[in-house]
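Every protein chain of the complex appears in place save one, which is left out.
As written, the chain order gives the labels A, B and C, with residue 1 at the start of each chain.
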Amino acid sequence: MNKIKENDIILIHTPRKRYITRVESGKSFSTHVGNILLKDLVGLEYGSAFESYFIYRPDLNDIILHGLKRKTQVIYPKEAGYIVTKLNLKNGSKVFECGTGNGALSLFFLRAIGPDGMLYTYEKEEEFHLNAKKNIEMFGQFQNVKMFRQEIGQGIEEKDFDAAFLDFRDSCQYLPLMKSILKPGAPLGMIMPTTNQISLAIRVLERYFKDIEIIEIMLRKYKANPDRLRPEDIMVGHTGYLVFAR
Amino acid sequence: MNKIKENDIILIHTPRKRYITRVESGKSFSTHVGNILLKDLVGLEYGSAFESYFIYRPDLNDIILHGLKRKTQVIYPKEAGYIVTKLNLKNGSKVFECGTGNGALSLFFLRAIGPDGMLYTYEKEEEFHLNAKKNIEMFGQFQNVKMFRQEIGQGIEEKDFDAAFLDFRDSCQYLPLMKSILKPGAPLGMIMPTTNQISLAIRVLERYFKDIEIIEIMLRKYKANPDRLRPEDIMVGHTGYLVFAR
Amino acid sequence: MNKIKENDIILIHTPRKRYITRVESGKSFSTHVGNILLKDLVGLEYGSAFESYFIYRPDLNDIILHGLKRKTQVIYPKEAGYIVTKLNLKNGSKVFECGTGNGALSLFFLRAIGPDGMLYTYEKEEEFHLNAKKNIEMFGQFQNVKMFRQEIGQGIEEKDFDAAFLDFRDSCQYLPLMKSILKPGAPLGMIMPTTNQISLAIRVLERYFKDIEIIEIMLRKYKANPDRLRPEDIMVGHTGYLVFAR
Partner (left out) sequence: MNKIKENDIILIHTPRKRYITRVESGKSFSTHVGNILLKDLVGLEYGSAFESYFIYRPDLNDIILHGLKRKTQVIYPKEAGYIVTKLNLKNGSKVFECGTGNGALSLFFLRAIGPDGMLYTYEKEEEFHLNAKKNIEMFGQFQNVKMFRQEIGQGIEEKDFDAAFLDFRDSCQYLPLMKSILKPGAPLGMIMPTTNQISLAIRVLERYFKDIEIIEIMLRKYKANPDRLRPEDIMVGHTGYLVFAR
């Protein structure tokens, strides 16, 4: 049960580069080192070497960074893990998301809401919607998500959500709508790149929600050299500010 | 179904302080403002005001910060969310943890592994073990955890784990043991407060694992004042370094 | 010439606390440990122990943190050093400052502009002005500073400044005035606590100045334990944003 099977999603790992693919026996996969006939991997144990590669089960980090097809910016794991916690997601949660974007955060949500949860995700751009659909079909539990290509100003078919998350430019004008579809007291989250948006968000949130929290998360990587331990020279300086309320 | 019921775990929220308690009708609960007869809360809707309080469903942040009984340091949500992602936890995962500590991270793991997962958590200190047991009984899914008051040097009854996490002082000497109980290629995580431990961990990991990642996560809070937006004066400067490998 | 003399400013150092005082033989100085007759210190070498203390020449950090009389917030060394660099201060520079505050930044400027420079510093609050005067008389080169208790809206007697620095709430409305008193192309700096002020400052600066730079500086301290090296648990999360233009 720890063997690579047909149709598995795998991580092909080299010191320099990583690749995500589905194991389809009829196909080959090309890396910067050379070509792999995917049928040669079937039956190998996860974690084992194959030629100059190691083959792992990918985690969501790997998938978001190396597997996801991108049409727009992704939400990074450093934020996603915290968002899941603040939205209090667990098996059975019913979550609202807008916009779907590439579906990166949708994948985190689908994990967190388990087999009994349901994600409703809205995206107005057809290109993003279709791309996210492919990503979630490939990497997520598709039976637990309803994907809409639709502006939320046209109405949302469901209500009584356990949590909601907004990631689009003019999200502040939909905060009264969010209040109406969330269970009373349920958490709302938003991500926004600029301080101006944060100021606006606070002003609107103060009218409809309570317990406003604004944070940013900085992740710093270290070089894994035991005798010369030090942070990497360059780091991500900003992805976005996170806002939560309930 | 959004009403407060007998035996619910609730968050009693005031601008200045927060409290977590179980709703037991026979009892009263005292805050810095005064006393609440808990039976008065039953039947109220979540999110509604009661006297000078607001009553919410607590999220894991609330529980860890305000509800957990502490005998030792806790792992904070900023790290926990990232750990769950890097350990690739999802419904059905079988996870190993040592030491249990207060059970804070156990609660995050229990959420992530869903109804079909199983957590095996070891703690050698009886005091911590018993305290964590109470915390997990109160705030987690107790049916999905096996708690051991035992040093792991004496052997671990299970194997083929999907992931393992270590948080204790001399964890580096148990890395070969971890290798033997994890599925090949499965992820391992550790948290350590000092750079000296990180250097040692890398040296040992290099012999048994691959794909070593070392990071630290900094969380910065902002004051929710829309006209005077700025970070808080004081922030947490360090909790621990995170180490991952597989 | 490395001996403590009458009237020297000294740092009295204990592991737990630090004190700044002037050596006046007639006086005694009380610390949390006990009383020191200051005449007993005269003739001792700097760096030597006296009872349970060590006596050092204080640096500007020591003076700002432990010696300055404070009536308002101070600017910290982490910012001051960078400001001096960006204002391009050197022996002979003529600098404008408003407001004087406690005089902390004035002390940094006085060091940087050397024996041939001149600092013009304005403060509208009499209480701050008088307090800063005492601080600069005690710790700075008083012959190189002209201190004004005056609003700058009433006019500034000098022009052709090599640099200017503003630290007061409505500083943005004086940017045209700054333009008129600075040499063409000379640097201007500002410190502001909130992002709203930064947005406003950029808007005004864009009309009168070029080459706008906005930064923040974070300083993180480590515990000096060689076997357990780690950052301190708590750090300063925010002092202010720095703005520069020319």
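Couple of notes before you dig in:
Operating definition for what follows: a contact is a pair of C-beta atoms (placed from the backbone, for glycine too) under 8 Å apart; a residue touches a chain by one contact, two chains touch by 3 or more.
Since we're looking at a predicted model, the values are computed, not measured.
The residue from C:Ser52, C:Ser180 or C:Asn225 that touches the chain not shown here is C:Asn225. If you put the hidden chain back, the residue from C:Leu41, C:Ala80, C:Val95 or C:Ile191 that touches it is C:Ala80.
When the full complex is taken into account, the listed residue touching the unshown chain is A:Pro231, out of A:Gly34, A:Gly153 or A:Pro231.
Where subunit C meets the chain that is not shown, the touching residues are 2, 13, 45-48, 54-61, 77-78, 80-91, 108, 111-112, 114-116, 160, 183-187, 195, 198-200, 202-203, 206, 210-227, 229, 241, 246. Within the complete assembly, residues 195-196, 198-199 of subunit B touch the chain that is not shown.
In the full complex, subunit A makes contact with the omitted chain through residues 193-196, 220-221, 227-239.
As a working rule, only the chains that are shown with their structure count from here on.
In this assembly, the C-alpha centroid of subunit B lies 44 Å from the C-alpha centroid of subunit C. Centres computed as Cα averages put subunit A at a distance of 21 Å from subunit B.
Contact with two or more other chains is made by residues 195-196 of subunit C.
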